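Excluded from the complex is one protein chain; the other protein chains are retained at their positions.
Every chain is named by a letter (A, B and C) in the order it is written, and numbering of its residues begins at 1.
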Amino acid sequence: GGTSTTPEGSTPPAEGGSEASDVKIGILIPGSPTDGGFSQQGAEAGKKLEENYGYEVATVEAGTADVIKSEAETMAAEGYKIVFGHGGQCSAPFAEICEDYPDTWFVTFGGTEIRDNLFPVCMCAEEGTYVLGVAAGMMTQTDNIAFTLGGDYPAYTKTTMGFALGAKSVNPDLKIQEAVLSSPDSNECYETTMNQIKSGADFILSNSNEGQAGAMKAVGESENVYTFGCLGNFFDMAPGKVLGNIIGDYNVGYDEATKAIMEGTAEAEIMYLTIANGCVSVEWNSDIPLPEDVQAAVDQAYEDIKSGKIDVPNEYEQDAAKEQLASYN
Amino acid sequence: MKEKLTGLLQSIWKPLVAVFFAVICSWLLLTAFGYPANEAFVSLWDATFGNLRVFGNTLNKACPLLFTGIAVAIGNRGSVFNIGAEGQFIMGCTAATWVGITFTYMPGILLMILMVLAGALAGAAWAFIPGLLKTKFSISEIITTIMFNYIALQLVGYLVRNPMRDLSQAEPQSYTIAEQGFMPYLIAKTKLHPGFLFGCIAAVVIFILLFKTYFGYEVRAVGYNSTAAKYGGINVSRTMISTMLISGALAGMGGAFEVAGSAHYLYEKISNGYGYTAIAVAILANNNPIGVILSSLLFGFLASGSTAMQRNIGVSSSFADIVQGIIIIFVAVAAVSRVKKKRTAPARPGKKPVLKEAKQ
Amino acid sequence: MDLSSFLAATIRMAIPLLIAALGLVVSERAGLINIGVEGTMLTGAFAAFAVAYYTNNYWLGMLAGMLAGCFMTLIFAVASIRFRAPQVVIGCAINMLGSGFTAVLFRKMFFDAQTGGTQVTPFPPIQIPGLSSIPFIGEVFFQHNIIVYIGFILVPAIWFLMNRTSIGTRIIAVGEHPKAADSLGINVFTTRYAATLFSGLLMGMAGAYLAIAQSNTFQVDMTGGKGYIAMAVVVLGKWKPGGVLLGALIFGGSNALQMTLQNAGLNIPNNLILMVPYIVTVLAVLAACKKKAVDASAKGVAYEKA
């Protein structure tokens, strides 16, 4: 059975008489709005805001700190109410300029900087991948699982780390292969995944945006190898091979943050989006029923995370995560 | 004087006409893609000249292109085709950052100077190996500099994740440089740092070096005809390597200004492909350092304009790439039509010949 | 990972470089320096993807990719042959155009696609009957998609074209001594156009391979520098098809090595491992520089008839 969250039909919060259509919101995404992953989710969340509230949302590709800074500044100067930075790379640049524009709220997805009008939203996708890791750890026939990352950034590493920790928690001796792609490139991901499969891995996770298509292709071409979808619905991409997806709903993040700001309740602190508050979820493929013991274990892990019994290290706790992982060896 | 002025005009009007045609092409394309082209151009204009702040922004965006553009231009003059300005820029950023986070006790001015010097040195060092491979083993610098760009990128990736990593940040980035090393903003309410100004000075210095000194004479002689230069007693290898070093140093300096003036810390994507765009910048200026000032402004204008078009109209920022490509093709074709005329018109008896060295 | 799958991966990664480099061999020996490979491949990749997506036919996609590559080299050819504009400059512009056009079009045409990207049915792997079941050899050579085989066949084919046909001698002639070719009634312009357009077909094919054979989707800037590497491969291969094959395999191999090293869990920072292919390329070019090359001597020089 699937559990996924969709934003409830919300009404625009009223604020000081201003018309919704006057409210301008900016979103800075690091990559292509069509990357089938991280950036695209940011762009789509923007569209949702536009549809749901009638705000004017501008989405701009801003990859480097220099562009992020000047673009955010321009938006703030032009009276944008909120400037979202989609990714932790916006954190430091926003911190430099936010004090000059106190009327604008700056929100980053990921990142560490907190100011009066700047706070990060943290999508705890790692909670979901932990659950996937439990399934992989129990089901692997070769005691060998693998993952690829689209780059060595916390947004990527925390998810794969969660996956590894989940797997080790049920199968401490299994072997984990990991590889960082030089770019989120589907061909490179395909080859890397193939390499991992040929080296014995039978459960694969790839968190690499566009690259994931390559992993799916590699899994689809191999026998007795399974994979998971990361941040999206991937069941159709390798039919019969994708056991489950983790869904991290950025829409909820954008929605919550926007609502809080427009209602004047926003606080300058990290806003966590977790399983507990319904922003992160795991969706299992009904075509591939899990063995009963596995189903029981993953459900248990899910509940334990929700209740706080299991604490999956988030992006600010990666050093601790590394130690924890090392402790299994 | 009058002659010089007409010469200057002559060298400017062709690129202008070419840019004009490129604008028309872009307008047609925008319309074809279904965007409101007029609005797009208005927002392009507003994003650059709308107010002082955005203008400062444009100058800042032009700054790295100015340095890397001069770097490529001087290389082209000396027939070392430096596609490695990208890597040299990145290495300049790296060295400047290292200085900025290491010598934190230094007074600001000294630290800034040291950062720029370190950037120049690192850029030169990164250009040295391709230069050496070209002169000693005649390995095409086109290949090696591209490879060195990738290597530099990975090197920075390594540094910001390991030895230089700022542990307080989740993202892989270096520590922020000492605050006194931040370059001052020149105009209040803008983030205009002195980089562009120094870039203009660098352009003038390199212009003088190229056209008013014996060293420049040698660089150009080697660039035009290295065999004749060799028999004229010029040490071709040394001249080429010097050209490469100067080129690398300029690109590295650009990196230092980017760190000290704008970014203040090092991270993987610090160069927005400046080294590659620089090739177009240099070509548009016909490899004249002074002309690079103008062409880098044009590309800075396109860069800030492209995000504005995306913000206001939703035109993909990649559209700027198309416009740049079109401009380059038009300018290149226009420039050649000029050179051709000069070559094939031999002296008419009784008339003053018009053959002059192409300086612009 | 065992050796056979390492080699198979090497081959898969070498193929796009090989095909593009073979195209470059032809156009460079005809006297043209086209550094616009990257943009040309990218255009090929996009066209192949888009057509394969809408027609659901990868062969049509491949054809479209090749024609699109051809179109990009046509721009290059007109500017540099007809208008005699500097070739390196036009190449730069082609890269920008390719990257810009594909990104803009992709976003315009496929933005609302489902999360996880838009897929097409790619060229399926073909198990060559009999051969594919040979141990080791079978996995290395005979379980690839058809474009891989075509890439291999192209090596002797291009060699034959260049060395054993009048077309090849014409191409070499216009690259080496265009005036001599002209004096024998060979149309230098036509020959150069043909060589360039042919190289565009191959570059487009290499791009299409990336999108609809090795992978099944298009990504913005998905060539990721492979065009530049292909240029290095041509230098490595000394402008000969056989050498180019070797060069492509060296680069493909060093990429496969890089992946194997990462997966082996060695405690080396990833970024340092990711440098391996580029360092290997520099070293390989250095090692190969002693041998005499056959590069065209009128390269980069536009021909002008009196």
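Throughout what follows, contacts are C-beta pairs under 8 Å (C-beta built on N, C-alpha and C of every residue); 3 or more make two chains touch, one makes a residue touch a chain.
Following the convention adopted for this analysis, contacts and distances are computed from a predicted model.
Peer 1: Report the protein name recorded by UniProt for the chain absent from the figure; options are "NADH-quinone oxidoreductase subunit K", "Dihydroorotate dehydrogenase", "phosphoenolpyruvate--glycerone phosphotransferase" or "ABC transporter ATP-binding protein".
Peer 2: "ABC transporter ATP-binding protein"
Peer 1: If the full complex is used, which shown chains touch the chain that is missing here?
Peer 2: Visible chains that the missing one touches: B, C.
Peer 1: Could you tell me which of C:3, C:180 or C:266 touches the chain that is not displayed?
Peer 2: Missing-chain contact among the listed residues: C:180.
Peer 1: Just name the one of B:31, B:51, B:162 or B:213 that touches the chain not displayed here.
Peer 2: Once the missing chain is taken into account, the touching residue is B:213.
Peer 1: Which positions on subunit C touch the chain that was left off?
Peer 2: 164-167, 169-170, 172-173, 176-177, 179-187, 294, 306
Peer 1: Please output the residues of subunit B touching the missing chain, sorted low to high.
Peer 2: Against the left-out chain, subunit B lists 212-218, 220-221, 224-225, 227-235, 342-348, 352-353, 355-358.
Note that in this section only the chains that are shown with their structure count from here on.
Peer 1: Pick one for the touching-chains graph, please: line, ring, star, complete, other.
Peer 2: complete
Peer 1: Could you find the chain whose CA centre sits the greatest distance from that of subunit B?
Peer 2: So the chain farthest away from subunit B turns out to be A.
Peer 1: List the centre-to-centre spacing of subunit A and subunit B in whole Å, with centres computed as mean CA coordinates.
Peer 2: 37
Peer 1: Using mean CA coordinates as chain centres, what's the gap between subunit B and subunit C in Å?
Peer 2: It comes to 29 Å between the two C-alpha centres.
Peer 1: If a residue has to touch 2 or more other chains to count, which residues of subunit A qualify?
Peer 2: Within subunit A, the residues that touch at least two other chains are 152, 182.
Peer 1: Please output the residue numbers of subunit B that touch at least 2 other chains, ranges allowed.
Peer 2: Within subunit B, the residues that touch at least two other chains are 154, 157, 161, 316.
Peer 1: Using the touch rule from the top, collect the residues of subunit C that touch subunit A in their complex.
Peer 2: 1-2, 5-6, 9, 12-13, 103, 106-107, 110-111, 113-119, 122, 125, 210, 214-217, 219-220, 222, 224, 255-256, 259-260, 262-263, 265, 270-271, 274
Peer 1: Under the stated contact criterion, what part of subunit B meets subunit A in this complex?
Peer 2: Within the complex, subunit B contacts subunit A at residues 47, 53-54, 57, 60-61, 154, 157, 161, 168-173, 176, 191, 258, 262-265, 267, 269-272, 303-304, 307-308, 310-312, 314, 316-317.
Peer 1: Would you tell me which residues of subunit A are touching subunit C in their complex?
Peer 2: It is residues 31-37, 40-41, 43-44, 146, 152, 176-180, 182-188, 190-192, 194-196, 198-199, 210, 212-214, 216-217, 221, 229, 231-234, 237 of subunit A that touch subunit C.
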